[in-house]
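What follows is part of the complex, with its chains left where they were.
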Amino acid sequence: MKYLIVDTSSRTLLLSASNGKGDVSLSLKDLDRHGAILAVVIKQFLDLLEISPADLDFLGAGVGPGSLTGLRVGLSTIKGISLPYNIPVVPFNSFDPLAEGICFDDFVICRKGREGHFYWRTYLKKRPGETLFSSIVEIKEKLDKSIVVCSERNEELVDFQDYRTFLLEPSPVLMRKIVLEAFRSGKILSGLDLEPVYLQKSVAEINWDGRNSRKT
Amino acid sequence: MERSTEKIYELGKMNIDQLLKLAGEIGERLCGGETILLYGDLGTGKTTFVRGLARGLRIEERLVRSPTFNIINTYPGRLILVHADLYRLGNQRELLDLDLEDLGDDNTVMAIEWPEMYRPFVELPCLIVKLKHWSENERVVSLSSLDEKTDGLLSFLK
Amino acid sequence: MKILAIESSCDETAVAIVEDGHVLSSLVSSQIDIHKKYGGVVPEIASRKHLEIVDRLVLQAMEETDLTLEEIDIFAATMGPGLVGSLLIGLSVAKGLAISLNRPFIGVNHLYGHVYANLISYPELRQPFIVLLVSGGHTEILLMEEWNTVEMVGKTRDDAAGEAFDKISRLLGLGYPGGPEIEKAARGGSPIYSFPRPLQEKGNYDFSFSGLKTSVLYFLQRNPGVSVEDVAASAQEAIVDSLVTKTFDAAQNLAVDKIAFAGGVAANFLLRERAIEMASKRGIRVFFPPIDMCTDNAAMIAVAAYEKAKRRLYSPLSTNAVPYLSLDVF
């Protein structure tokens, strides 16, 4: 099975690829330049693994939630690679690989969005709930104190000091695992239909409208 | 942002020369690391004020242009003046992408037009300039220093 | 050599295919309708629309030209200036295509794209020539002596000409983008008011449009019932007059006998009219891109990329979006 999977939803770029024999698992943390780096590492590893893109069985792409700019770089690069050969794409929620590495029964994954706001998703008995975007106050109202709060960054856990917390390590290996499972169960779509999880949407518009009325 | 000692100076009406002189005096006193937020409607003179700052910083005045389209202009001088205009930014994500904080250091002064969105991220020392239309050639000006350092800049007003 | 270029620096998603400088297809999917209701570009919404549409637009260009992506030799995209979130989409898709098909990638400076738009209609146009680059972010008189370098002869000291159109349009309660709105309104009015044309000293090729903006504002305040059409016509007159006079003066002074126009404002009909008049008076040739090549489009990006491709100047895959890319870098 030949594939290429990326997740660019956070400050840790994850990449996994295989040529059917060997594979690569890469995580690039805090390099801050997905736009400059992603295409470079994709090309490097396709070359290193001697994969010709036409032979790819599928592509995988994390669709967020997370940094919209990061996601757009990832998704538009994957769209470009997919287009010439119509390579199917497996989209996945970027929290799922993180959840895969957690062994608590009930937990919530949080990832910082705009100031004071988080993307979050609860996993009860390992079953994921809805992915949401809320202010920290709102989240705390809804979260039982018994739940374990998981995040990739210590700075973000600070906001949840009144909970049990757990620091996640994003893993390209777990990402591959969940994408392979999704591919096997046929969860694919055309690159044309790939889009990020838009949760800030309403916020952006409210935000704009607010400013707009202020200006005129 | 911790507001330690906000002090407000209502300076009343000023014509363009007074405004440029005021900005120039402030520009001369800047020592790096300061942020200046410029509030005011279309054409109230935010960019003009920045031209005055540039003068005080010994920056070639002709370099100062409206950053509305570019979003950020940078001018070298006695200190580096980073001139931003957030008018066209739609959301905070775009703002964060600019890495404004990364552009600032001890040799840099930041002047930001349409700074509403940037307000939660601003660090001290910080000076706020508010401009209001009064007449074709006059604007109502108020300054607020948010800390002792920027208040020091305004000592000449007292 | 076939080049597919993507332009997504601001509010239009555009894709074009150009073969050896000859445009095979140029598609622009304008987002202006969406932005209109906000009175300006909303970057967040712009990027989102770019992402939704860009690959479908590529497919449409392929269909239109009856080519397959495998027949494309080079993929190009605008790398700046522009909004990061928007630029990144065109750049990333172009890089993805280049990787997928193992072709070179070329990043293009949007401003050089505007300049090279002139080559589409006038492939014979050769350096040296003067360029008046007038767009939302730029108002510059440039001397292009080499294929990849320009020297600045004059520029705006504050607002760009397009910015002036946009801001005045806003003051007049007209829509966005301001240029076409003011042009349309002006047709119903007369330039009976005289707005300032600053920096008129001889030998000064700089512009200033911020005074115009406030002039209009206070004029409107003082004359509440005034005809929007007349004010629009007068403001347009002031802008165009400044642009044309200074550009021709500069050309004459530098003894250059060709002037090419570039950028969104070059679509302005009054500007064209006045330039052509002046050209015949002063014995200078003027070049205008086709109207649809003045505002943002991808054909001009492909044509500019072709200039680089001919010289095998490919860009690394690490090419990033540069929001405030200067004229120093092609």
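A few notes on this one:
The letters A, B and C name the chains in turn, as written, and every chain counts its residues from 1.
The working rule: contacts are C-beta pairs under 8 Å (C-beta built on N, C-alpha and C of every residue); 3 or more make two chains touch, one makes a residue touch a chain.
Everything quoted here is computed from the prediction, not taken from an experiment.
A single copy of each protein chain is placed in view; the full complex in the file contains them as A x2, B x2, C x2.
One rule holds in what follows: only the chains that are shown with their structure count from here on.
If each chain is reduced to the centroid of its CA atoms, chain A and chain B end up 38 Å from each other.
For the pair chain B and chain C, the distance between mean C-alpha positions equals 30 Å.
Annotation for chain A: residues touching 2 or more other chains are 68-69, 200, 204, 208. Multi-chain contact residues of chain C (touching two or more other chains): 42, 44-45, 84-85, 170.
The part of chain C that touches chain A in the complex is made up of residues 38-39, 42, 44-45, 47-48, 51-52, 54-56, 58-59, 68-70, 84-85, 88-102, 170, 316-321. Partner chain C is touched in their complex by these residues of chain A: 33, 35-40, 42-43, 46, 52-54, 68-69, 72-85, 191-192, 195-196, 198, 200, 204, 208, 212, 216.
Contact residues on chain C toward chain B in their complex (touch as defined above): 40-46, 81, 83-85, 136-138, 155-160, 162-163, 167, 170-171, 206, 210, 213-215, 217-218, 323-324.
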